[in-house]
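Dropping a structure here in structure tokens format, bear with me for questions.
Missing here is one protein chain; the remaining ones are kept as they sit in the complex.
Letters A and B mark the chains as written, and numbering starts fresh at 1 in each.
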Amino acid sequence: MKDRTKYFAYPYMVWIIIFIALPTFLVLLYSITTKESNGLTTIQFTSENFRKFFQPIYLDILWDSIYLAAVSTAICLLLGYPAAYIISNTHISRRNTLLFLCILPMWMNMLLRTYAWMTILGNNGILNNFFAFLGLPRFNMLYTRGATVMGMVYNFIPFMILPIYTALSKMDKGLLEAADDLGADKKTVFRKVILPLSMPGVISGVIMVFMPAVSTFIIPQLLGGNKSMMIGNLVEKLFILNGDWNFGSAISIVMMLIILLSMSIMNKFDVDKEGGARLW
Amino acid sequence: MVKKYLSKIYMGIIFIFLYAPIIVLAVFSFNESKSRGNWTGFSLKWYIELFHDHDIRLAFYYTISIAIITAIVSTIMGTIAAIGINAMKGRQKALILNVNYLPVVNPDIVTGISLMILYISFNMDFGFNTMLISHIVFSIPYVILSILPKLKQLDVHMTEAAMDLGATPMYALRKVILPEIKPGIITGFLMAFTLSIDDFIISYFTKGEGVTNLSIVIYSMARRGVRPTINALSTIMLTVVLLLMILINKRNNGQDKSKKINQSEVYK
Partner (left out) sequence: MKSKLILFVSILCLLLIAATGCSTEEKQTLKVLNYDIYIDKSLLSEFEKANNVTIKYDTYSTPEDMYIKVKSGASKYDLIISTEYMIERMISENLVNKLNFDNIPNYKYISEDFKNHVYDPNNEYSVPYFWGTLGILYNKTTVDASSDSWAMLWDKAHAQRIIMMDSQRDSFAAALKLLGYSMNTVDERELDEAKALLIEQKPLVMAYITDGSPAIMVNEEADMALVWSGEAVAAMSENENLDYVIPKEGSNIWIDAMVIPSTTENQELAEKFINFLCTTEATLRNIDEVWYSTVHTEALEQVDEELLNNPAFNIPREDIVNMEMLRDPKEFINLYSERWTELMAE
């Protein structure tokens, strides 16, 4: 009887093969063939596309993207953890409200919210006009790397708060009481009990923020003024502007591998082996 | 008590941060001039123009309809798939889970481009269908990820017990499994809807035939400056969603309260 249940997954397996495995395979194929192979019947394999990527200029771009994404993730963690903690300690009747309020911004169009930040941060924008009104000097906020980081933190922080909250809320309060009874002070309780138990949530959060942060190109474009090229911009330009699908595919594969690698590193911290990035 | 105040202040700051642009958007939807940063006076003209703007309404229609269809189809397919995957073991399970993961893990741009390459290779006409399929592709994994943990928590013996008591597998599914994983299903549905409604990059690479969505329209308006009509639309959407959330919240709080009372009794 029970054996049959797994057949439920078979239609999805067909779907996966067509719409996930096959496209990925095509990208892989483009990444290891030459430009001349495209559209012709003769396929020439090459590692040229990957070798091209391992030049200082492209590695710099990759490193810069990783760096900005890491900074944004760290800030999300620093700001998001306390928020998640506070929400998990709120009375249950108000908890859902707080959570909904955290999620609600995600329902507003991301582009639009980013445009709104442009009007807030601009030279003649809302903040600067306010400063001028108070007699303070104007600050150059928009089109800076700081603005890009802020934009990323803004867009992704709900993805950090939610999984940490979930982990914290599932925690057995009895454990806290026990630690307290055994003489641990608040700090130790946090360090030795709460923090480790919330780790799966932290891991989920870090992954869910780092992944899109490393590959985004809209936020550096709109808020950063296009002054630095991110790896997402590079891939987009290669596919569209240059028509160089081969090199673009190679970089896409590299991006995939980096993310898979960082996920497996993060999962090493997952003591409970709850497995993988999850929101809930 | 200081801690309570600090907590409140901290959350207040976080919410100001989260809602600053949204409030700006809403306020300037009532602005007299086209300017998105300079207030010149109160006016409802953008809301009126919204009713006449065919393009934005069309984009809104496509965005919502694709989001709803995506959410429904993804949830159904994802639930069935999750139930099946949960019953698998070992290598097969790991393999299917990892491949399933790819759209979650892949940067949007890689997913978008790889799907574009796929459609081109199959000589498919770009349009509503390609965008819809693409949205479903990246949504189902999230649905599965929301449901699997709930399935794992599910007491295996409950299903067996139900069937021992004479239930058919279908009945056991409907009356035992589904209710238990309902929170996961709802979460998955909401996730699929949210992701679809806001998607830009993947839609950009898989659109065609006049089918477009809000994000793409907004992006294309960048040339002339985003008109406050979009602000008006966003404010309306925000209000609707807010009302929905308040309603759902009230319902949930009612249910939760009774659940929590029972649990706290157990702990005592």
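Note that a residue touches a chain if its C-beta (ideal position, glycine included) is under 8 Å from a C-beta of that chain, and two chains touch if they have at least 3 such contacts.
All figures in this text were calculated on a predicted structure; none of them were measured in a lab.
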- Among A:22, A:184, A:240 or A:260, which residue is in contact with the omitted chain in the full complex? A:240
- Taking the entire complex into account, which one of A:61, A:84, A:167 or A:256 touches the absent chain? A:61
- Item | Contact footprint on chain A, counting only the chain that is left out | 4, 7, 10-11, 14-15, 18, 57-58, 60-61, 64, 122-125, 140, 142-143, 221, 225-229, 233-234, 237, 239-244
- Item | Residue ranges of chain B at the interface with the undisplayed chain | 35, 37-38, 54-55, 80, 119-120, 122-127, 129-130, 133, 208-210, 212, 219-225
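We adopt the following convention: only the chains that are shown with their structure count from here on.
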- Item | Chain centre separation (chain A, chain B; CA means) in Å | 16
- Item | Residue numbers on chain B that touch chain A, as the complex places them | 7, 10-11, 14-15, 17-22, 24-25, 28, 36-38, 77, 80-81, 83-88, 96-97, 99-111, 113-115, 117-118, 121, 133, 137, 140, 142, 145-146, 149-150, 159-160, 163, 169, 183-184, 187, 191, 194, 197-198, 200-201, 214-215, 218-219, 226, 230-231, 234, 237-238, 241-242, 245, 249, 252-253, 256-257, 260, 267
- Inside the complex, what are the residues of chain A that reach chain B? 1-13, 15-16, 19-24, 26-27, 30, 79, 82-83, 86-87, 89, 92-93, 96-98, 100-117, 119-120, 122, 124-126, 129, 154, 157-158, 174, 211-212, 214-215, 217-218, 232, 235-236, 239, 245, 248, 252, 255-256, 259-260, 263, 274, 276-280
